[in-house]
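I'd like to ask you about the structure that follows.
Omission of a single protein chain aside, the complex is shown with its protein chains in their original locations.
Here is subunit A:
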Amino acid sequence: MSADTLNLAAEGGGGLFTPGGPGFEAPSVGIFFPEAWSWGDYGAGSPYLGGITKYAVLLLVATALTLLFLWWTTRKQTKVPGRSQSIGEIFFLFIRTQISRPMMGVKGDKYLPLLISLFLFIFAMNIMGIIPFLQLPVPSNLSYPVGLALIVYITFIVVGIRAHGGVGKYLKSAVVPSGAPWWILPLLVPIEVISNFMIRPATHAIRVFATMFAGHLLLATFAAGGWYMFNPSAGPVFGTISVLFSGASLLAFILFTAFELVIMFLQAFVFTLLAALYIGEAQEAH
């Protein structure tokens, strides 16, 4: 939940049961547009530039967190692993046995660094949404997941071209379903092209963006609602009711925060899994 919303609710003063007080204003999409710290004319007025916003700062934090995790889990390597080394190894093996091997087999092991980077980076960006005071998941700005989806997109196309030995051969294998009768191809090929080369990267990026966006909005709504309903000065009866309402909202906020953590992990996992699936598919010679 962003400070703006808190301020908005706080400025309203009255809250629930205040006669003539402000109505409840649910958090708007405005919370996903933090103010930019700008110098000079940088970013001003352009629809393609965001400037240095809270997102950029949180991106830095997430990157630092990821690098710290990597350093911490691999700095000491011994045959009998310590705690941090074990965590690193468990994570490495988790990515390998849960994502890489089922999707790409043993020959996909060379893409492990990519998958590990993707998972860690996305998870770190996601959890920015539930770290107190930061509380804004970086992928709720579509620019960031699009960058990562683009990397995966380029990677799987390059891998496909290499694996099939030429652009033409790869495209043929990717858009012409094997075993389909010739007369259905005019219908199938456009569908395959759209599905494999347009919808696929778009959904890849939007999936994590949308869940982070919605999750954050949900948490912000619970927080703002709880704040709005907290009005103990409304009299003995209404005051008690308002506090109870507020408490319920707070409880929901906490529960949904825990739920969000699961979703954050899951979305990082799904993004990485799909990346492995796409690369594995491109790798496969039909």
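By our rule, contacts are C-beta pairs under 8 Å (C-beta built on N, C-alpha and C of every residue); 3 or more make two chains touch, one makes a residue touch a chain; residues count from 1.
Everything that follows uses one rule, which is that contacts and distances are computed from a predicted model.
Among the names given as "Dihydroorotate dehydrogenase", "Probable septum site-determining protein MinC", "ATP synthase subunit b" or "PadR family transcriptional regulator", UniProt records the absent chain under the name "ATP synthase subunit b". Within the set A:Ala36, A:Val176, A:Val193 or A:Leu218, the residue that contacts the chain not displayed is A:Ala36.
Screening A:Phe213, A:Tyr228, A:Phe256 or A:Tyr278 against the full complex identifies A:Phe213 as the residue touching the chain left out.
Only one of the listed residues, A:Ala26, A:Leu49, A:Val158 or A:Met198, touches the absent chain: A:Leu49.
Contact between subunit A and the unshown chain involves residues 29-30, 32-36, 38, 43-45, 47-51, 53, 55-56, 59-60, 62-63, 66-67, 70-71, 73-74, 77-79, 81, 85, 88-89, 92, 112-114, 116-118, 120-121, 141-144, 146-148, 150-151, 213.
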